[in-house]
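Pasting in a structure now, in structure tokens, and then I'll have a few things to ask.
Only one protein chain is missing; all other protein chains are in place.
The letters A, B and C name the chains in turn, as written, and every chain counts its residues from 1.
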Amino acid sequence: MKNIIRIEKLRITEKSKVVTVVFVLILIFAPYLFPGHNTYLLALSLVMAIFAMSFNLLFRYLGLLSFGQAAYFGTAAYVVVLLYHHLGIDSMPILFLTAVAVATALAASFGYICVKYTEFYFAILTLAIGELLYFLAIKLKWLTNGTDGLGITYLPLLWTNTLNTVVYYYLVLIVFLISVLFLWRLTHSPFGLIIQTIRDNPTRIESIGVKIRRYQWITFIIAGVYAGVAGALVVPLYGHIVPDILRWHVSGEAIFMCLLGGYTSFLGPIIGALIYTFIKDHLIAELIYWQLVLGIIIVFFALMFREGIVGLVRRGVRGVP
Amino acid sequence: MLAYILNGIFFASILFLISAGLALTFGAMRILNIAHGSFFALGAYLGGTFVILVADTGVPVYMYLALLIPAVIVGIIGLGLEVSLFRPIYEREHVYQLLLTFGLVLIFEDIFRLIWGTTSYTAPQPYAYLGTIKILGFEYPIYAFLVIGTGLLALIFLTYLLGKTKTGKIIRVVTENRFMAASLGVNTKKVFSLVFLIGAVLAGLGGSITIPMLVALPGLAVEMVILAFAVIIVSGLKSIPGVFLTSLIMGILRSFGVVFFPELVLFIIYLVVIIVFIFRPRGLFG
Amino acid sequence: MSEVKTGRRTALKYIATGVICGAVAGVGGYLAAPKKVEVVEKPVEKVVYKPPPKRPIPKEPIKIGVMAWATGPYGFFLGQGIPSAEILAEEINAAGGILGRKVEIISIDHPSVDVCVREYKRLVTEEKVDLIFETGGSGFGLAIAPLAEEMKTLTFHGDVWTVELFLKKVPKPKYNFRIAQPDSQSAIAIVLSIKKYYPDVSTVAIISPDYAWGRDQSAMQQEALDALIPGTKVVLDLYPAVGEKDYTSYITKINDIKPDVTIVNLFAGDFIVFNKQALGMGFYKNTKPAITALNSDVPMLTKEEVPEGVLAHCAHYWFLWPPHERYPINGEHVKKFIAKTGKYLTYNPQNAYVTIMGYKIAVERAYEKLGEYPTTEQIIEELEGMGFNALAGHGFFRPEDHQWTSRQFMGLTKHVPEYDCPIIEPITVIDPAESLPPPGMSAKDWIMTWKK
Partner (left out) sequence: MVLLSLEKVKKSFGEIHAIDDVNLEIDKGLISIIGPNGAGKTTLVNVISGTLFPDEGKIMFERREITKKPMTERVKMGIARSYQLVQLFGNLTVYDNIRACCILRKNLGMKLLSSVKKFKSVSEECEEICERFLLSDKKDMLARDLPHGDKKLLDVAIAYALRPKILLLDEPTSGLSVYERNRVMDIITSTVKKDGITTVIVEHDMDIVFNYSDRIIVMHEGKIIADGKPEEVEKLSLVKSLVMGG
């Protein structure tokens, strides 16, 4: 990760404050600006944005490329579905908190092994863990119903249910804003600065007395929490959870969202998630050979846009965070 | 019992053919090339096409020659991709190379579907023609020995290339430390292209040789590259014979797995990867 | 706390305000959001009952959503519903459409269950489709079945074999109809065919792909074996991975044990790889195979791949039955399909036919009965119990569980010059009465009733 491209200091200029507020306001009134199916897509993009942040926390701030965030994303989703099916629990708070807790515990235990490695070995190990959980989900048919998967049509939410997209959108929005706020605070905290030094020059910072493993482990756990939150929130939107949710393709999507939006900027993963979800939705609807088009876009971005879309915008408009 | 060992060796040679090329490119160029699986699949599809074209000529030898053509074509395509797409981003972070190959896999998937459709594509003639022989009371397809032979040939070629020839030494120097090699005046760009070419040829050959016994289906590329990565990580990147031995171990482990612990067969490859990570981080032969 | 003068602090204020107005808007949303508002009772004046105005036939075309997993490894047979639907739409539109309304096919390829759910919602909310025909496998079916009930959209399932669909998932289906037969029916049909061709079988091996369908099918086959051919012993129950590349070890294991009959539940690519390696290892000399899931493959296989005289079972549609000359519905469609796609037909064309033609007949009959254009609920009432001739002959939707009564076929494979693929000749037809358990009853319970 030595020659990471130019990362401007995240200065908060006048313009970026306005951009942030406008962006939040748009999100707040989105159900009325983009009614119907688009609200559903927006809710899904916000959930995937939280998932993309989980990857970006490890990649941009710690320099570790994880290919297995889907493991914790999928585990949280499965916990929600399993509790609903086997224990009949349908209160959202209990389901979500347990799901995130289990995902975090998993991230903590696997994280302890993973952080011992860097670069490719970290990527391959995280991938192997994801695939292992995927096969486990297929194997434990009595628990997870195997490849047929388990579903929740809807969960009671306040006065209505999660099928009411508008209300569910607001729940997702609130959780999304909290996670963005927390990530902003985290990346601007002393801890946030230290993990970036670990990314840039581990030997030097270790010699000054930083226990690298501990910092990496904590960051891995926080990333696991984010993936868990996203996994729990996605269940009412997907409706039906199958083992494929644990596979590396899902982690690949998180990586692509961050790069599409420009992983170096704070808003990158969020913008990337929004654009990716809408592109993929329309691409699939129109043509059978959507993989070809998606592949060409990915290759194009990998070669041309290093900073992603936010980088482009930033060239035009100074101060986009 | 011998049957299981033979099965193990048969699967091991397929594993080696796909992972040898990747070990070379991954080792020398430090590139996580997921598209390597697509080269294997491309070799398989092309192999099938050429065999069917040649099959009706009735001359059996042509069929086996036809299986070699895809290796050359895939090699050329691989080289073309390397020069045009990979060269500009060697200096950038690994994620961009990973992303580029991820995109290529998607493109190849749809090209396969466009040209060969989603039916399971295969060309049984070379396999059926050779028939079977009886060993110790059980029948075994002769073609399997051809695949095992190809695997061994590839091993011998690679060890000879890397061991004895000048280019082999240069490749090993670049693998050790490409910056040092560059400072010693080695034209790393040319070496990268050569290594990528060999990798693509091996993958293409692997694909076309195995197509008569297997089937080319959408998703084949991804499955094979994940197997290849597992082999490479477990073997540790130091030596090609190391990769061969690891493929052998994995192959035999898997074929005995069917008998003794059938439930685990699905997991075996991943379990081995994780166990090796915990106990021997540098890989078995690292 | 000294005043910290940096940009950061003000930014946090801005974000905080954002959150607060988010909350306010949330509350606002609470008030404005459409919710069950109690209607204040107005004093009721005397209202003369006027019959509702006759509902005219709508002008816009009938939209049929055809969803399939066309790009996956099983795309070649899962995706065949789309061309069939297009052929049928052309025929209907040429003949003036349904009550004058043109038929429009919107085909969607969904590579994963989450995309399937998303596309289903989009088709219903945005495209306002009249009905949806889905062929993607159990995972997909189970995902959208509850949605169909919630969103009140007529949905036909072409490829959901799991019995769980109408036993546990949606016990009282209203908007869901299933054309594919449940696992229980295919299990009974397979065992019946084994009983017919190999009456003195005693040891049986089963090899099935390691995923939900494979496990269910094997379990039910074993139940059916115990009940229908008592005394048989299942000596081997193997589960190679889906997409397995190397079956040699599994074949060696079977060759060692030499069971009388081996039920092969592998299909599509898995079957072809298995079969090729099996041919090379003398599998057909060591055991009598009963190839179960050939319905999806037979038309895709070549004569080299499947030798003659192999017992094959075909579920709910064999494109050569009923014979084309005597039964033009099947003959015509097969000709058009082969012309359009250059491929032989597996079972999804039959599903597409039952869906689209069933819907057409139901709408027309309801219109005559009611004298106005029927609502979806009225169409459903018409469909329940409605019988009509489909590609695979006559059948009907059972009113209780909306299950289409399909036949099963079996016979020994034969190589015939007219067709590149092996065919099943002579064909024995197993009627639903013999193989389809009554609604809400599992295969085991039903077979138990036979004993008495």
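To be clear about the criterion, a residue touches a chain if its C-beta (ideal position, glycine included) is under 8 Å from a C-beta of that chain, and two chains touch if they have at least 3 such contacts.
Because the structure is a prediction, the values reported are computed rather than measured.
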Report summary line: Missing-chain contact among A:I205, A:A227, A:L246 or A:L267 belongs to A:I205
Query - Sole contact to the chain not displayed, among A:R185, A:R213 or A:H249 - result: A:R185
Requested in this report: Kindly state which of the options A:F120, A:Y215, A:W248 or A:Y263 is in contact with the chain not pictured.
Outcome: A:Y215
Query raised in the report: In terms of residues, what is the contact footprint of the unshown chain on subunit A?
Result: 2-4, 6-7, 9, 11, 182, 185-186, 188-194, 196-197, 199-201, 203-210, 215
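Keep this in mind: only the chains that are shown with their structure count from here on.
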**Report entry** Distance from subunit C to subunit B - Cα centre to Cα centre, in angstrom
**Finding:** 37
**Report entry** Length of the line joining the C-alpha centres of subunit A and subunit C, rounded to whole Å
**Finding:** 34
Query raised in the report: Which positions in subunit C touch two or more other chains at once?
Result: 70-71, 210
Query raised in the report: Where in subunit B do residues touch two or more other chains at once?
Result: 113, 266
Query - Contacting residues of subunit B [partner subunit C, same complex] - result: 3-4, 6-8, 10-11, 14, 113, 117-120, 122, 124-125, 127-128, 131-132, 138-141, 143-144, 212-215, 217-219, 223, 254-259, 262, 265-266
Query - Sites on subunit C touched by subunit B in the complex - result: 70-76, 79, 210, 238-241, 243, 245-246, 248-250, 252-253, 255, 268-269, 272-273, 276-277, 279-282, 285, 300, 302, 304-305, 343
Query raised in the report: Where on subunit A is subunit C touching in the complex?
Result: 11-13, 16-17, 20-21, 24-25, 27-29, 31, 36-37, 40-41, 44, 138-139, 141, 145-149, 151, 153-154, 158-160, 163-164, 166-167, 170, 173-174, 177-178, 180-181, 184, 188, 234, 237-242, 244-245, 280-281, 284-285, 288, 290-291
